[in-house]
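I'd like to ask some things about the structure below.
As you look at this complex, bear in mind that one protein chain is not there, while each of the others sits in place.
Right, chain A next:
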Amino acid sequence: MALKIVKGSIDRMFDKNLQDLVRGIRNHKEDEAKYISTCIDEIKQELKQDNIAVKANAVCKLTYLQMLGYDVSWAAFNIVEVMSSSKFTYKRIGYLAASQCFHEGTDVIMLTTNQIRKDLSSPNQYDTGVALTGLSCFVTPDLARDLANDIMTLMSHTKPYIRKKAVLIMYKVFLKYPESLRPAFPRLKEKLEDPDPGVQSAAVNVICELARRNPKNYLSLAPLFFKLMTSSTNNWVLIKIIKLFGALTPLEPRLGKKLIEPLTNLIHSTSAMSLLYECVNTVIAVLISLSSGMPNHSASIQLCVQKLRILIEDSDQNLKYLGLLAMSKILKTHPKSVQSHKDLILQCLDDKDESIRLRALDLLYGMVSKKNLMEIVKKLMLHVDKAEGTTYRDELLTKIIDICSQSNFQYITNFEWYISILVELTRLEGTRHGHLIASQMLDVAIRVKAIRGFAVAQMATLLDNAHLLTGNTQRNGICEVLYAAAWICGEFSEHLEDPMQTLEAMLRPKVATLPGHIQAVYVQNAAKLFATVLRKHDGETESQAAQETSQLLIDRLPLFVQSANLEVQERASCILQLVKYIQKLQQKNVEVAEEVTALFAGELNPVAPKAQKKVPIPEGLDLDAWINEPPSGSESEDEKPKAVFAKEEPKHSRSRHTEVDEKELARRREVRKQEQASNPFYIKASPSSQKVYDAPGVEHIPVVQIDLSVPLKVPGMPMSDQYLKLEEERRQKEKAERKKKEKKKKREKRGKERKADSGPESEEDITPAHQVDIVTEEMPENALPSDDDDKDPNDPHKALDIDLDKYVPHCRHLQFIHVLHIVMCRNEFFSKTEIYDFKVVVSVIFENKSDSFLKAMEFNVLDSLNSKLQRPEGAGAHDSLTVPFQLPPGVSNEARFVFSVQSIVMPQKLKGTLTFIVKSDESSTHEKLDFKLHFTCTSYLITTPCYSDAYAKLLESGDLKGSSLRLEGINMPFHHLLARICFHHHFSVVERIDSCASMYSRSIQGHHVCLLVKTTVSIDAKCDEPSLLGNVLDEIKQTFSKC
């Protein structure tokens, strides 16, 4: 044995330690991989030895290699070995390695449970600390469940060093094992007032994190936090608390009002930028959640904006960035106060730092109005020209489009200008956003009917100059715009001045170098243009032009027939044959124009992208059911080749007489119209379905017709600038005219009213250059209104949304959740009331689930002998209490009612009613909701920790009377059973020995309740109040009968 040790130690002297390894790696820069693989081999040898020091050294080296990116998961077991060393030096290394390498999938983690438990209860606080630190990195649901109680005990450890770690790790435990939240919460709350500042700040941290996810469960802590906020001087803690309030205020507006003052004080007084920034952010959040009507509302916003301006003007890039970021939050609700700083924000566009420029761009997005849109976009266009680096330029481009197209083109008064901007943007080389410009062109051309003529003219020019765009088609995204241009020219070809010329431009040989999907659109739309040309020459006898057009197509299309792209090829050959046939007819002087046009009859309308999803599935329709039994595999294989051959057989349908076709077509069209009329997906041509877009008050202002015949290109000046000028002139003119009119009016009713018109132009004053109707995207009539798309079912914090309370019935309008808060008499809230019997505070959460506004809610309960609702002095014994708030749709709020309870040994059910007024747009009705308040005995129990010695003493004292209970048909692991009892019935586990566990809880009147639970699922219980015990046991039984 001694020899073995000697040998191990000598080996160790020659082993590499960590420093050697690091040095070695640095010396083997060329063949690092090879060097490391030899090192790993050595480490494997070292791990095989019995000497723990050697092993620890090896594990330490492995941890380093792990950081460099090498897989060390094979050594997981050795890591556990080192973790369980009794020496702190090695234990520390072991836990470090584990915290770096272990994750939920590591199977040896289950072996660690007992070791960790042992370390947690070690007399050495650093052992415990190291275990907690490690655990915080690799805690799994199993570990969390098994160790939750141990950690909870540590929260009351004598050493603050351990307490603070235990408090912090609880957050990780909650995430992995949400059921532990309820029993641990009271103790966590206590820690908010821990004498040690470290522990206190840890508790604040944890509760803030919890509350940020599910704020409504933590509203009751607001007074405590408020006290902390006004007393604490620790900026780290303050920031957390302020953040927490930010999360709470949307739920409790009154809190917001209270907060504004201390927050503005902090903003004025603090010198710490981080705290200032947090305060500003929270003030913004508070003001957003508050409805208007705050007296000094605008003053606080002004203060924030002022402070942010100082940040933005600071030379520190970080502050500048954050200032802009916060500014964009204000912008959403108070655009006016931000807009006055437009100059500053435009300045930021020149900043060296790209991330600051991007932030400024974001802000601009929200700052535009009808008045300044053109100006801002002009500035941006200048930046586009100057911009170096395609990423930033692309970002500018998308921003310009975003700015212009936001909220359904709300701010665009002149769509001709917008089309010109889009056309100008096509001159950007190498942008990736061709498709974006294209989709905008399509969108505008389709939805703004009045602009089509202009758009078509512009697109025709684009097509004509396509060679400018397609310099390098391979990596040039801009040619995507040709897709839009071709489609617009084809679809709205009636607006084309010279369709023949455009047709020619679309059939140039160069087109064949474009991407396939664009060519396909070209070919298809060439056919549309062809139809238009024919129609134009309709009626002319022996139309030479029409025949020339056919010839042009017949000459040029074969190029596309040879295309490698299937879509292009198919369309081209189809159309080629068609044209050939038409040419034959033309030569016979048959009039074909009408039939050819009929090929493209009908108008396309935009449909909302969500339209299909919004249609409820009709009752009795099972979308997953087979319509026909699926054919067997072999059959379908036989079918396939046949189909291919069948397709290739020549079809002679085209040789049918056109007269017949025409009749047939007319009939089909009729049928289709009828079908469409009853089809909810189809947008009908009726005027009612098209929303007419107009600015408020447009009817009263005459629209000035201005000749907008801007030449397509003005030398030396980009076209959109012309519009800017024109627009200014137009507004001037309009203003002048309006003034004139007003003067007239004034003269008419002189002295009665005097309106000053000297103020700046307001939004409403600007009228669109021409009456623009935007065809809105249609939704089916029976669409469902709600969107629940954005809830992420995988959010780990969702499980923590535990109403730290309870749940009861709901009716159509109100969800009604009542909660028992047992309040001891010392509670500050009720110190004034006389104490006879016990006060119980019931928190009732009212949630409005209807679409209507609920108000004048009155709450009443039929008192029993034992429990009485506390009513204000002077009120009768049966009067109802007014709920101190109203509920807008979808909102929930909490009200508290105080009950006096004489005896807590019996469960109580109180009947009550809630009356309220449902107010909708048209009417308001009075409604009533009956409910029952259930005061269980369990709710009078408070989770109270008890140590085993005290517990034993209690049992020995003989004051307690026993009772027992057997639970039948329980089929769950023992620890689950215990967790459930802790969770639902407010018990804590005192001790668990093999097959039985002792548990303890105390009532608010100080009754001790002790349970001995055995794995045979029998419960022996003792309590100093037999009827209380009986009732608690009944309730436990009920809990388990539900599962």
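In this section, a residue touches a chain if its C-beta (ideal position, glycine included) is under 8 Å from a C-beta of that chain, and two chains touch if they have at least 3 such contacts; residues count from 1.
We adopt the following convention: contacts and distances are computed from a predicted model.
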Listed names "Phospholipid-transporting ATPase", "BRISC and BRCA1-A complex member 2", "E1 ubiquitin-activating enzyme" or "AP complex subunit sigma", with the criterion being the UniProt name of the chain not displayed: "AP complex subunit sigma"
Filtering A:220, A:234 or A:289 for touch with the omitted chain leaves A:234
Among A:313, A:354, A:670 or A:851, choose the residue that contacts the chain missing from this document, as touch is defined above. A:354
Filtering A:108, A:273 or A:996 for touch with the omitted chain leaves A:273
For the chain that's not shown, point to the residue among A:40, A:58, A:80 or A:93 touching it. A:93
Which one touches the absent chain: A:67, A:310 or A:736? A:67
Footprint left on chain A by the chain that the document does not show: 2, 5-6, 9-10, 18-19, 22, 60, 63-64, 67-69, 71, 73, 87-89, 92-93, 96, 99-100, 103-105, 124, 126, 129-130, 132-133, 136-138, 161, 164-165, 168-169, 171-172, 197-198, 201-202, 205-206, 209, 212, 234, 236-237, 239, 243, 273-274, 277-278, 281, 317-318, 320-322, 352-356
